Each structure stands twice: as C-alpha cells, then as structure tokens.
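Removed: one protein chain of the complex. Kept in place: all other protein chains.
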Amino acid sequence: MDVDKEFFSNITSRERAIFEGAITMGALFHQFVGTPISRDTVESLEKAMKESLELQPAIEKVEAKINRQKLEEVMTGFDYTCVNGDMLDIKIYSKVDDVLAVIRIKFIEELNYPLMFVEDIIE
Amino acid sequence: MDVDKEFFSNITSRERAIFEGAITMGALFHQFVGTPISRDTVESLEKAMKESLELQPAIEKVEAKINRQKLEEVMTGFDYTCVNGDMLDIKIYSKVDDVLAVIRIKFIEELNYPLMFVEDIIE
Amino acid sequence: MDVDKEFFSNITSRERAIFEGAITMGALFHQFVGTPISRDTVESLEKAMKESLELQPAIEKVEAKINRQKLEEVMTGFDYTCVNGDMLDIKIYSKVDDVLAVIRIKFIEELNYPLMFVEDIIE
Partner (left out) sequence: MDVDKEFFSNITSRERAIFEGAITMGALFHQFVGTPISRDTVESLEKAMKESLELQPAIEKVEAKINRQKLEEVMTGFDYTCVNGDMLDIKIYSKVDDVLAVIRIKFIEELNYPLMFVEDIIE
C-alpha cells in the first residue's frame, strides 16, 4: 500500500508538514501534562518528551524545554508538582519533501494561555 | 492582542483548519488512550471525548466512535480493558473562515496502524 | 488460576481494599488531568470518570466531582481550560470481602496540594 498516494494526495507537502507537526504537538501536550516533576527531574523528562515524539511520522527534531520559572510558580510544599501546559516551551520540526515546518507552543502572558502556532515554514 | 494577526498571518485559512484539527486529533488520542472501558461504558466515554475536544479552538464538531469489534479483541477476563489507538474511529471537523477540514483517525488493516489523515477539505 | 490465593494471600481484606482503591485514585488523576474542560462539559466528564474507574477491580462506586470554583480560577480567555489536580474532589469506594474503604482526593488549602488519603474504613 502506498500510504502517501492513498491518504495524502489531497494535500500539499507544506500542508502535510503542518499536519504532522500539529498532531505531534497535541500528542506531546496531552501525553505529558500531569507527570510528576521536580527541579531534579526536569532534564530526564525533557529527554523522554523529545525522544518519544521524534518517533512520530515526519518529525525531524523536537526541542522540549520546561520553563523553570513557571515550574517554580506551581511548586508544592512537597518539592514537586505536575507538568502543566503553561510550563511547556517546545519546538517541533516536521519535514515533508522539501518543506520544513516549525510548530511551537509557548505561554503567552497576555492570553494566560499556552498557545500552539506555526512559528516558521521553510520551503 | 489580535491573536490571528500576531500568530497566524503566516498561514492560509486552509492550512490553519488543518493545523487546528490535527492538534485536536493528537490531543484526543493521547488524552484518552489508557482509559478503562467496557461494553457498558463505551457511550459515556465517546460523549466525553466529543464534548471535551469540541472545546478546542476552531473545532466545529467531533464524531467519536469506539470500534466495538476492536474493543472485543482486547477484552480481558475481567470484562473490561483499556482504550487503545486501534479502536478509535474519529472525525474532527475544524473550520477557519470558509474552510472546513475533516481530520480522521481509523485503523488501517494493511498497516496494522491507526492512521491519522485529512479525509476531506471543503472550501 | 486462583488470583486471590496466588497474588493476594499475603495481605488482609482491609489492606486489599486500601490497595485497590488507591490504584484507582492514582489512575483517575493521571488519566484525566489535562483533559479540556468548560462549564458546559463538566458533567459529561464527571460521568466518564465515574463510569470508567468503576470498572477497576473491587471498585464499588466512584463519586467524581470537579470543584467549580477551582475550575473558574484557571479559566482562560478562550472559555475553557484543562483539568488539573486541584479541582478534583473524588471519593472512591472499594470493597473486599466485608471491608469498605473510602479513598478521597481533595485540595487542602494549607498545603496548596490535592491530597489523597483514606477517608474512612468500614468493617
């Protein structure tokens, strides 16, 4: 079965790069929100986020950062907390043919909301 | 802040419809996979999937179906199991300006894989 | 295979009631935190939480409430937010032989933390 021909011939390479990157951003958010986290485990979690999401179709690279300041803001008296969307600062690079899309999530102060958007597209 | 102008002026309405629908499909999959499910609770879970994901930006409608046959295939001796990706049969309708995108996940037998793709775009 | 004899003969009925209820509380928290939620979808989500977790072994009943005030505190400008642990107010009733354990999660102001504990045991 030719998956590309069967299922993706109705959209352009640019649209598919956006599609695959967006799927992966939604996945990352909803898979990892809720995970216990502390100052000491930030890095192993960033690594697991990066490595697991890079497995998805068309994903070239994932840069996963937890915002340390946002982490501190919700730290509990037990010296750990749970990942929430506000602390995610992530770039997902998806590539289809010659098009590279950069999908981003970052917290936007004015909206009080972690916004997902297409940061860049390089053709 | 004009979110559309600030963050989405670099993509077309058609691209944004794809983007928002894809985010929501990735979200739905990774939020609900793992949830305990039985023959008796399928409907309340389908409803919760539908209602929660329809909240996301640009989502017009979500049709969430659990494939009953796939559900039976993984039923345990305790008369329940956990949601997996193979049993998801979902259509997400996202609309931006005059463009309606239909994002789909369904299990593709030949790939042994629940594929996400753009089923239709109506402009 | 006699599961009880094989795997649970090393603990009392009281201990097993606590065990099964605690498993289910941990499950509920980490399954549903992150789910999109609004004022209008609270009830369908409470129902899905209740019905899905009542499927787990030894669970008699689940009373799942989202604290509406806590929900409002994190509402975004898009009129929805994501479930977090602070808004969960849940009682899980697990029964093993003649012992009924009531496992609770509720937000404790003084700790700034949603605490899980054994609220009651009836023998």
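As written, the chains take the letters A, B and C, and residue 1 is the first residue of each chain.
Criterion: a contact is a pair of C-beta atoms (placed from the backbone, for glycine too) under 8 Å apart; a residue touches a chain by one contact, two chains touch by 3 or more.
Small disclaimer: the values here were computed from a predicted structure and weren't measured.
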| item | value |
| --- | --- |
| Contact with the hidden chain (one of B:T24, B:S38 or B:N84) | B:N84 |
| Touch list for chain A against the chain that is not drawn | 27, 31, 34-38, 40-41, 44-45, 47-48, 51-53, 55-57, 78-80 |
| Interface residues of chain C (partner: the chain not displayed) | 1, 3, 7-8, 10-11, 14-15, 18-20, 22-31, 108, 110-111, 115-118, 120-121 |
| Interface residues of chain B (partner: the chain not displayed) | 29-30, 33-34, 76-78, 82, 84-85, 111-113 |
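Here is the rule we use: only the chains that are shown with their structure count from here on.
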| item | value |
| --- | --- |
| Centroid distance [mean C-alpha coordinates] between chain B and chain A, Å | 18 |
| Distance from chain C to chain B - Cα centre to Cα centre, in angstrom | 26 |
| Residues of chain B engaged with two or more neighbouring chains | 27, 31 |
